[in-house]
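Every protein chain of the complex appears in place save one, which is left out.
Naming follows writing order (A and B), and every chain is counted from residue 1.
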Amino acid sequence: MVNWGYTITRVRRVDIDSNDMSYSRKLLAEFPELQSCIACGSCTATCTAGNLTKFNVRKLQTLVRRGEYEGVRKELEKCMLCGKCRLVCPRGINIRGLVQKLKKELPVK
Amino acid sequence: MSKKVIIIGGGVAGMQAAVTLEELGIRSVIIEKEDGLGGKLRRWDRLFPTMTPAEEVLDELKDRVQRSGVEVMTSCEVSEIGCEGRMVTLKDGSSLESDAVVVASGFDLFPAELKEEYGYKIYDNVFTTVDLERMFRNGGVRTVDGRIPKTVAFLHCVGSRDEKVNQRHCSRVCCITGVKQAIEIKQEHPDTEVYSFYMDMRMFGPGYEELYRQAQQEFNIHFVRGRISEASQTIDHRIQIKAEDTLIGLPLKMTVDMLVLIVGMKAGESNLRWSRCQGVDLYPSSFVKPKNLFLGGVESDSKHIFYAGTVTAPKNIGESIDEGIAAAHRVAQRLKEE
Partner (left out) sequence: MEHFRLFVLPFWLGAIFLLVTLLYKYISWFIGLAPDERRLFFRSLFSRSVFRSVGEVIRESLFHRKIWRTNKLLGYMHTTFALGWFLLIMVGWIETLVYFKGENVPLYVDIFFSYYVHPIFEHNFNFSLIKDALLLLLLIGVCLALFKRIRSRAMGMKRTTKHTWGDRVALSALWLIFPARLLAESMTSAVIWKFGGVVWALGEEHHLILPGIGCGSFLTNTTGEFLARVLPPDILQAGELPAWWFYSITLCAFFVALPFSRYMHIFTEIPLIFLRNAGLKSGEKVSSYDQFQTHACSRCGICIDPCQLQRDAGIVGVQSVYFLRDRRSGKLTDQVADNCLMCGRCEQACPVGIEQNKLRLNSRRERAVPVGENRYGYINGIDRSEGTGKVGYFAGCMTLLTPKILRAMERIFEASGEQVWWADKEGGVCCGRPLKLSGEIDAARRMMEYNTELFRKHGITVLVTSCPICLRVFREDYALEGIEVLHHSEYIQRLIVSGKLSPRFGGENFAYHDPCELGRGCGIYDAPREVIRSIGVLSEAKENREKALCCGASVANIAINDEGQRRIGERVAEEMVATGASAAVTACPLCKKSIARSNLIPVYDLAEVVANALPD
């Protein structure tokens, strides 16, 4: 099994019915460009941290959009903020800004 | 007095428009900037989804042009459309009078070197779909040093849906072009492994989805969902690519003998010149905006300017030819009214 570097305790199913979508909604209201992600994975492929560890920024932001916050903040600490992801993103998403925002707003848990 | 219509561009749309106009008894002149008719089709080998040789279509169209007696001016470029379509000025300074203009100036190919991270024109074995067509016509797909490639990677959406090169639009036909070329490589070299990096596969035309399925089932082409982020050259002149396999969620690295960039359609550079003429509007993508997307797809806001083909948006060959017919009929109707 793939070790994500953070523990996954809950049953592995994204349960939008019971997930707390309030933060996700707030985030998308403040960061609407995030919805334009076409999940091409360029950010993760070029990621400096992602080349040294299993850090996957595309997946993390998708999890947050789906109301899955657990462990995300901890995982985001791996990011070196070098900015390559932003430079390659074909949708012009400010990924660095997003990482900083999530680091400030998500619980440390 | 017989009326005269000027057709800017001698690609498939322009040729068909001219032929149809002649059929309707209206004199037409094709002004083509290259030295022969055919436009981008001249550089193509076979056409999706039927693998019909491009020459078949091209020769037939040229034949029709010749038979109908359309006047053709090649190596001749229009610099301006004047008086809302009643006149055009040529690059050499001369001008021609007309009763209407059909703009069929087509598109430009996206210059792949703008995506520097893919290494086009830096690394030896990075090609575009256009280069590949040339190879198909000239005896087969080979690496720069003449070897049969054992692994080939295709990358979709190069210069499409990409804010970073000001190409927001989807170029539509590249998905199926990539599938077609992947199959052609397999047909030529059955032992070659072909990987295709895609984001979305947009199989919008008849027989396209079937061809895609054929590529998967019959030709064993590997479709990887993810966009290549960068390429580099190894010592033995192979290409190392990095992507994320987004269906697994892990970075992917592989070395291929050949990387093919599936380049998109860029709005024709001449569109900016046309837009100086009253009645011609551009989309933010620089493609020309027709009068009405539903009821006036080949018309402009000016009474004497009409559009056909990819000047307004990315289209395939069939659609472009049909627009040639549609535009010709619209022109004929308009001239009859006057």
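The definition used in the following text is that a contact is a pair of C-beta atoms (placed from the backbone, for glycine too) under 8 Å apart; a residue touches a chain by one contact, two chains touch by 3 or more.
None of the values given here were measured: they were computed from a predicted structure.
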Shown chains touched by the chain that is not drawn here: A, B
Given B:106, B:119, B:178 or B:226, the one touching the chain that is not displayed: B:119
Of B:99, B:184, B:230 or B:299, the one touching the omitted chain in the full complex: B:230
In subunit B, positions touching the absent partner: 114, 116-117, 119, 122-123, 163-166, 230-232
Chain not shown, touching residues in subunit A: 33, 46, 48-49, 51-53, 74, 77-78, 80-84, 87-88, 92-94, 96-97, 100, 103-104, 108
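Going forward, only the chains that are shown with their structure count from here on.
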For subunit A paired with subunit B, centre-to-centre distance based on mean C-alpha positions, whole Å: 37
Residue ranges of subunit B touching subunit A (in the complex, touch as defined): 117, 157, 161-164, 199-200, 225-230, 242-246, 249-252
Complex contact set, residues of subunit A against subunit B: 2, 38-47, 50-51, 54, 56, 58-59, 87-92
